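For this view, one protein chain was removed and the others were kept in their places.
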Amino acid sequence: MSAQLTKPVSAGVRRGLPSGSKRAAAESFEKVRKTSERICGPLATEDYVIQTMEDVSPPKWHLAHASWFFERFLLIPSCTGYREFHPQYNYLFNSYYEAVGQRHPRPERGLLSRPTVEEIYAYRQYVDQFMLELIDAAEDEKWLQLEPLLTIGLHHEQQHQELLLTDIKHILGANPMRPAYAPPRERATGAGVPAGWVPYPSGIAEIGFGGSGFRYDNEEPRHQVHLEAYELAGALVTNGDYLEFVEAGGYGQPQHWLSDGWATVQEQSWNAPLYWERMDGRWWVMTLSGLKQLAENEPVSHVSYFEADAYARWRDLRLPTEAEWETAAAGRAVEGNLFDSGELHPRPAAPSGDEPAQLFGDVWEWTQSPYTAYPGFRPAPGAVGEYNGKFMCNQFVLRGGSCATSANHIRATYRNFFPPQARWQFSGLRLAR
Amino acid sequence: MSAQLTKPVSAGVRRGLPSGSKRAAAESFEKVRKTSERICGPLATEDYVIQTMEDVSPPKWHLAHASWFFERFLLIPSCTGYREFHPQYNYLFNSYYEAVGQRHPRPERGLLSRPTVEEIYAYRQYVDQFMLELIDAAEDEKWLQLEPLLTIGLHHEQQHQELLLTDIKHILGANPMRPAYAPPRERATGAGVPAGWVPYPSGIAEIGFGGSGFRYDNEEPRHQVHLEAYELAGALVTNGDYLEFVEAGGYGQPQHWLSDGWATVQEQSWNAPLYWERMDGRWWVMTLSGLKQLAENEPVSHVSYFEADAYARWRDLRLPTEAEWETAAAGRAVEGNLFDSGELHPRPAAPSGDEPAQLFGDVWEWTQSPYTAYPGFRPAPGAVGEYNGKFMCNQFVLRGGSCATSANHIRATYRNFFPPQARWQFSGLRLAR
Amino acid sequence: MSAQLTKPVSAGVRRGLPSGSKRAAAESFEKVRKTSERICGPLATEDYVIQTMEDVSPPKWHLAHASWFFERFLLIPSCTGYREFHPQYNYLFNSYYEAVGQRHPRPERGLLSRPTVEEIYAYRQYVDQFMLELIDAAEDEKWLQLEPLLTIGLHHEQQHQELLLTDIKHILGANPMRPAYAPPRERATGAGVPAGWVPYPSGIAEIGFGGSGFRYDNEEPRHQVHLEAYELAGALVTNGDYLEFVEAGGYGQPQHWLSDGWATVQEQSWNAPLYWERMDGRWWVMTLSGLKQLAENEPVSHVSYFEADAYARWRDLRLPTEAEWETAAAGRAVEGNLFDSGELHPRPAAPSGDEPAQLFGDVWEWTQSPYTAYPGFRPAPGAVGEYNGKFMCNQFVLRGGSCATSANHIRATYRNFFPPQARWQFSGLRLAR
Partner (left out) sequence: MSAQLTKPVSAGVRRGLPSGSKRAAAESFEKVRKTSERICGPLATEDYVIQTMEDVSPPKWHLAHASWFFERFLLIPSCTGYREFHPQYNYLFNSYYEAVGQRHPRPERGLLSRPTVEEIYAYRQYVDQFMLELIDAAEDEKWLQLEPLLTIGLHHEQQHQELLLTDIKHILGANPMRPAYAPPRERATGAGVPAGWVPYPSGIAEIGFGGSGFRYDNEEPRHQVHLEAYELAGALVTNGDYLEFVEAGGYGQPQHWLSDGWATVQEQSWNAPLYWERMDGRWWVMTLSGLKQLAENEPVSHVSYFEADAYARWRDLRLPTEAEWETAAAGRAVEGNLFDSGELHPRPAAPSGDEPAQLFGDVWEWTQSPYTAYPGFRPAPGAVGEYNGKFMCNQFVLRGGSCATSANHIRATYRNFFPPQARWQFSGLRLAR
């Protein structure tokens, strides 16, 4: 469990001439940066400081780290006369870049009361000001060089926005008082739809990123794969579906579980998804709006790969591969319950014609595909690209984004990945056969 | 390593009629309560929240726990119509009283961002107001009953004031930025005095508390012990003295160490007292005023029993027993560099005639006496007295108070105790032979 | 690290009518059973008892467990009047079959001095006698039912023969006296051959088992994959090749390693393959014939996936996928330095025309393929097939067998698998590009 959980955002790729003007870039920059701060708006100062498990980082660390990225990879190399805001911040806010020096140990991020939250906001402001000056002053040639790094930095910050939300949820959820992050939002309460099966034929498919625009390098190269005929469920597995597994005693029956999964269930005393709790004969679930009763028609969330896989076996079905998922998602519009909806919670499925519903948003969908290199993949050189393939071991691919993912950050070829025991993300599943 | 580190203050004893009037009691109450808040004055909100090791509690926890004590043992039983400030605070702020219900695990005190610092100050104010009303309204008979509990509660809070200071030091000392708690204070910089030997004769001595006034029950009963003739060093061991041991390679030589001590040295990679660090060829030491150069004439502090004992063996000398120490301290005025001086750091010894200097204040003095029951000791009944003898195992007695101990909290018969590996207190040593 | 390391041998498949007569089956049975005992011939009684790490089992456990398999899955269900040899052996010698009851914890296999080695040999004899009677007495219909289970049981025992050898090596290698298992054997000392590249074209390939005869179910179904053009090294990586990586400081440079691999290197203080040690300025290596000097032209062995992968990255090359390896091996004769040669140590490559040398035997070859289900794979029902897919998580596929694998146990479609940190098997690598 470790550094890899903050993803190697560094390995983004942006070929060709910059399509956006500098003005548009500056606007994007300001918008993304403000979004991070807006996410932290409801927090008390105390919420910014603690680390409730090794995977979680204190919110103030996220705010500082995203700024450190711009300072380290843009301002220091490219901004003449720039002075680091503080000489120790490189040590404190580097996440896992071995090439840029020693760093503070990840499990000790919650042992730092200083710098204070106020100081970190000052750090952000300082970096923002220099970044905007840097963009403004860049000559054409320099801009060609800066723009891809800027784009990576913004996608990096968007990834940390999702982590901010899931880490805040964990910080508040670990508190016996179960405080709410934000008041519940008025939501359409659809009744859900029956999850019919959508068939796909056998044959050669192409997957991987093949167009223009931003993508991470793990999405390339585009390549051919051979698929057998398969079917995908028309909707995500719901709380109600999953509750049947729980109530049938699934967490006590080794036969459904991977061997490592069964060991984890026993060591961690798992008996339901993360954030579920049983009180007074009913099931409750911690949300970003505090405790609420389990809604059976909502997609199940906060399950690990082990749980997703065990559930599918128990149903005598399976998880899709990432190639199957991507083939289904290719060409579909990126629409759904994403961060932009503001709901911050998965919502029941709505009818979707002949196509699978909920492909984008709500919850990340575990696939049965281990996270590996596409054929012909080669890591990019240098510190920003240091870790392209570094996490290709003991992780599984998730697809489609969640209710905490920005719409302009996700796409059909996007490969997220987590270890099979991780479950503090908005992670759920769709069945295949 | 555990709950026992917050001492069983509960077991205080106060016999006979209350000598002070209710007014005096109310004044004491207000003074002690304000002192805790004054100690926290220089903290940033973030400093209140974290727990840098299991022994340390977040400052906001100390503030709440000391209030919980008054709520639980005085207001709830005795104040008609009192309503608990919050239904979950009994769970969150109980330290180790098994008789009053389940409690939040000690190692997870730093995982609570809520209640906020502001809410805890409101809790204190609420408790203070009801306590003052309770004192004011108590009839004579009730007051006879309340006054001993009030006295215990205030001594309890004074103990936590010392822990607040040592925990704050640890929280700031664990931060790579080494922030200061308070600016350094002008101090007399005595040159120290040579540590001559003060002889004491053989014979029967009496130790333990035998007068009137407040004492913890572990100081009783007063009883006879037989002492061989001995000598005590006239002053505490200094940084300079101890540095000779460090530089002679003492931390690499098993022959000086207890077997468990040597194991600890290797496991923890100890090579000097806590808070010492070597930079640029010189020794520095973290203090409540930040990093400063090691002053050789100051008493060594933040050593464990293992280190104190190893140092004494290396000098071919030994630590005193608690009976030897108490015999020397009996009848001496409680004067020295205590919390009341405001220095919050041990100071060099000043000449002291024929008597040992520095008996009170500066640093707690490790004795070679394991913490055990005095002959005839019997635990008091009930929850407040629940744990009288509960910690009499694997701990050693320290005597004399430190620069973080209030003058009206310490006395010649006072028995402090910590496990032999603990060293985040202001703990040092005096040699004997 | 756990039970999965004894492979799910249970999932073998044997369709159609039995081709061999009962006499041939009985002969195979006796031959395989005697081989296990012959492997243990050179052991002292003491060597049978201990467990030097969790992955290792005591040799006497292997001998008993392989017998337990026949008792549990053949004798008890099918042999009328059979009485278990001992009522507690089912508890003691079950490996990981959840469906057949509680079992002794794997990490405590070395805490059992009883049953004695002599008793276990008596157990084997008892089982052998009843097995031969069962085979002899089986009517045709019953034989049709028994024969596949018998075949699985023999393959199971062959797997444990390889584990016996690697576990014995670990037991003797962990002893500071470095005792030899057997005297060194006269060996041809080829000079090795240059590892040229063998090219393979792009296109659709078929992999997986598709013929008749025994196979494990994870080799099925046979299916199509799309391969890009690739090249395989003509020989295994040698000690000399790998030594360059060691001497270039590869174990101290994070950039070559997977993130989890780098963590393992640091936690375990790895600085060379298992069994390498540096003394008097030279490299030595523990073998089944005791310590000998490192031979540069022999294949490197006892490296983990992490090390194989890091080495390949350092050479700016990669490991093959299992599909690439199998495509190269398809149709090749199963010939090489296998258990049957008796050498029990990898040997230098000999020229091999235009084909890759050393595909079978010497060392298992790590591939870059995580161990997953082939498309359409479905676990078989029942206890013997309980765990078909149970280990498909956090493991990588190895191909080709080693000098400890029986020739009649290996084939081109055989999929071995171990976690990426495992290295006590004869595991090495071949480069691809």
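To keep things simple, chains are lettered A, B and C as they appear, and every chain counts its residues starting from 1.
Heads up, the rule we're going with is that contacts are C-beta pairs under 8 Å (C-beta built on N, C-alpha and C of every residue); 3 or more make two chains touch, one makes a residue touch a chain.
Remember, predicted model here, so these are calculated numbers, not experimental data.
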For the chain not depicted, the shown chains it touches: B, C
Residue of C:S28, C:T52, C:Q224 or C:Q255 touching the missing chain in the full complex: C:T52
Residue in contact with the excluded chain [from C:I171, C:L344, C:V397 or C:I410]: C:I171
Residue touching the undisplayed chain, where the options are B:K22, B:R178, B:R332 or B:K390: B:K390
Residue of B:I76, B:L243 or B:L258 in touch with the missing chain, whole complex considered: B:L258
Residue among B:S28, B:S352 or B:T372 that touches the chain left out of view: B:T372
Where the unshown chain meets subunit C, residue by residue: 44-50, 52, 88, 91-92, 104, 110-117, 171-172, 174-177, 179
For subunit B, the residues touching the chain missing from this view: 2-4, 96, 98-99, 204, 223-228, 254-255, 257-261, 263, 305-306, 368-370, 372-373, 375-376, 386-387, 389-394, 420
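The rule is short, and it goes like this: only the chains that are shown with their structure count from here on.
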Reference subunit C; chain at largest CA-centroid distance: B
Central chain (by mean CA position): A
Separation of mean Cα positions, subunit B and subunit A [Å, integer]: 47
Residues of subunit C engaged with two or more neighbouring chains: none
